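Read through the structure below, which is laid out as structure tokens, and then see the notes.
For this view, one protein chain was removed and the others were kept in their places.
Showing chain A:
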Amino acid sequence: MLEARYLLVILALPFLGSLASAFLPTRARTLAAAMAGGVTFAALGLLICFYPALADGAIVRHTIPWLPSLGLDLTVRLGGFSWLFALLILGIGALVVLYARYYMSAEDPVPRFFSFLLAFMGSMLGLVLSGNLIQIAFFWELTSLFSFLLIGYWHHNQSARDGARMALIMTATGGVCLLVGFLLLGHIAGSYDVDRVLAAGEAIRGHALYLPALILVLIGAFTKSAQFPFHFWLPHAMAAPTPVSAYLHSATMVKAGIYILILFWPALSGTESWYLIVSTTGLATLLIGAWAAIFQQDLKGLLAYSTISHLGLITLLLGLGSPLAAVAAIFHTVNHATFKASLFMAAGIIDHETGTRDLRKLSGLVRFMPITATLAMVAAAAMAGVPLLNGFLSKEMFLAEALEAHSGTILDRFLPVLATLASTFSVLYSVRFIHQVFFGPPPVGLPREPHEAPHWMRLPIEILVLLCLLVGILPALTIGPLLTTAVSSVLGERTPVYSLAIWHGFNLPLLMSAVALVGGAVLYRLFGQRLNAMQNSPVIGRLKGRRTFETVLSAIIEGARGLRGVFGTRRQQVQLRLLVLTTFLAVGLPLARLGYTAGPVAGTLIDPVFAVLWMLGGVSAIAAAWQAKFHRLAALIMVGVAGLSTCISFIWLSAPDLGLTQLLVEIVTLVLLLLGLRWLPQRRSDFWAGSIAPFSVRYRRGADLLVALVGGAGIAALSYAIMTRPTPEGLSRYFMEQAYPGGGGTNVVNVILVDFRGFDTLGEITVLSIVALTVFSLLRRFRPAAESVEMPLQQKRQNAFDDARKGNKVGDTARHYLLVPRVTMEWLFPVILTLALYLLVRGHDLPGGGFAAGLTASIGIILLYMANGTRAVEARLNVRPVRWISAGLLCATATGGAAWFFGHPFLSTHFSYLDLPLIGSVPVASALLFDIGVFAVVVGTTVLILIALAHQSIRSPRANRSEDGTAQEATELEGKG
């Protein structure tokens, strides 16, 4: 016996095959088919090996814990019933693969087809092998997705695209309902595990949420299984290649809804609401599908409506709620899959060999393709319920169930009549299908000369038809054991006694069958010829599922557009105002409810120096706000003053690390903004020259000022309230106590960054790297505004001065500018780098660390650039910021990953003491390596951003000369970067 975890192999095989197939060359039709077939057979073999383990309703399970705290595990589960379904999926899948090899044209990208098909197969297997509700819903959506891709496989075809979209929207909407229903079920049962939900059937049926959960699950099942009124997507899905119709839209995917209904039948059925909803839906679908099938002129359309009708039959059986009816439902699911898949394949052959699927044009094909005709006749007879074929057996069971009284309502009385009527319709469309296509005079005006299909293409049909016959003649020997296993796994102790004999004596169901067979034949005799003239199905032809769908869809889209028109805006100012006002609301509501009070803790004494500091800082912040429009440089300096006040406050408030970092960031930000200033337009203050600004402008400014003041006052009040309250017990105690014993450092802030919360820091430096690369790539395609390209005014003046003065060359003034500071800056370079290294190494114990050190080092480099100019520096020093970034990220990640080798989780740190000669005992923590990574990333990021921006100035004079020039400059920078 196989271990349960081999189920995962079965599940993985199709997906791996799908992936492999996607990479095959476009024309590798046979190779793709062979691989798909191999994968399917391998999975099939494994599946069959599991059969002995499933006797007596046993269940094979394997669980991989994922989020046990939320009750979410990856559970594969195989019971007798899901085994039978998996057998259908893989068995018919294998036949469809063979068939598709010959059906698909060599012009189509066939490997892609097989890739989708295998992925669908995997999703379907995932659905039936899932032991967890959420997992079922996941694979359920996957089947919808791959069905969409397969229906739209011939995407150049409008009807294929429409059909695919409709199928996706319908089944995915149903999938959402199913998911919500499952969440409710899981909530009621207290677990998402299928077996625990099934065990909680009693509680579920008695719960107040039973009805909503039931309705949601049923909507999911009904949309997928094309039940009325959601059935209309299935005929439109016939735009798919015929192997897809045979596989997805008759044998497997449309049975997924049925699968769910049967799987949860023990837990959900047996109530009045189940009976009413499920059986009436099934009955309506059965009748409407059969009626519509009679009037179809398209071969596949007829089969599609017939599929709908048979799905309705199964749903009706499940709705009846008796165990015998459930047996019949399972049996008919298998039977329908065999005969309908073979009929679709036959229809595909007819389409393939004659070039049309129009019943009115087809006629007398038995002369040209006798074997296909025979096969189709047997399969159609099985569909009509002719004795000695499998369809007969399950139909007898259905008719017998229809005769039983189930509810004591009026439905009991009508059910036998309606069941016979539906069977009559079924006979009628089967006869029409066979007679119209294969008999009568030879066809005229066909697009192609009809002939028999290649043998390999017929083989799948032959196998399926043989199965129809075997099951029909020797049911107890063939399907009997499988059916027993499946039924007992679903029904458990409630498994009824049933007999699979062909002959039950002369009884009422037999009579009903006979009436249906004769009635159908007679009706065809009477009306058969008139059917060809029909455009629409009478009575229900008015039900335009598609039109309703389109109307609802466009109403939704129009509605959304309208709402966007009302509530949406593309104006940033409006968006920001709304954002801030929403924040006001979020803060204001609790404040209005609870009131505002300052806390009980007495404040610390005001230090006059601190007050003066913030008088300065506050005034410069206001001044910056005042002057940012017309005096950018002044505003920038004012912001700098406010930043310095912040920096001093940090140091004052016992945050030396923050003060240090803030100071360094202040410097690089200033350089950055100064570099940006050159590319901004001149702004003159005489815009509203001579007059005051219009009222709308003044009103807007007034409102903004009010919002800004309210915001400022609010945050001030809020922070005062916080600061005057006692500190709640937080994480800090643990961090403080463990910093040295656990992290090997005495600077708690640094230990938190590189050790306790190292993963966050890894995320931070990744963000930094991404931002730097984004800035770099944005600037590569930078096109400055025309007016900024010109030489700046100051530079022109300097050049004019150089021109006018004797003995001066153009550029001399600029070259001699600030000579002494420049020399100093150059000489400071090694000093600054040493400082950076010092900050880096001591960071674990004293203020410093990777961030501060990285900023310091990059400031050193920037100073060098400022002192010597870009070109001069790059002639001597080749900084490669991108390499710094990648090396840093690698270093940090590798340090984290190294913990794995010692059996610890990612980013666990280790530290010890190293005895160095002269220096003595030095603490070495692996966190230092991580910090070096941070350091490198920060250096790379800062330098890359600033240099990329600085480079714009030296490339701009060439910018409009030629496109090539710009491109060349960009590649140069790339080389440097």
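In this text, a contact is a pair of C-beta atoms (placed from the backbone, for glycine too) under 8 Å apart; a residue touches a chain by one contact, two chains touch by 3 or more; residues count from 1.
The definition used in the following text is that contacts and distances are computed from a predicted model.
One chain of the complex is hidden; its UniProt record names it "Na(+) H(+) antiporter subunit C", one of "L-serine deaminase", "Acyl-CoA dehydrogenase", "Na(+) H(+) antiporter subunit C" or "ABC-2 family transporter".
Of the candidate positions A:I622, A:A800 or A:A875, contact with the unshown chain belongs to A:I622.
For the chain missing from the display, the contacting residue among A:E558, A:D760 or A:E790 is A:D760, taking the whole complex into account.
Among the residues A:M166, A:I260 or A:V639, only A:V639 touches the chain that is left out of the figure. Residue A:I722 is the one among A:I64, A:L563 or A:I722 that touches the chain missing from this view. Mapped onto chain A, contacts with the missing chain fall at residues 570-573, 576-577, 580, 603-607, 610-611, 614, 617-618, 621-622, 624-625, 628-629, 632, 635-636, 639, 642-643, 645-646, 649-650, 652-658, 661-662, 665, 668-669, 672-673, 676-677, 679-681, 683, 694, 696-697, 704-705, 707-709, 711-713, 715-717, 719-720, 722-724, 727, 730-733, 735-737, 739-740, 746-749, 752-753, 757, 760-761, 764, 767-768, 771-772, 774-775, 778-779, 781-786, 845-847, 851, 855, 938, 941-942, 945, 949.
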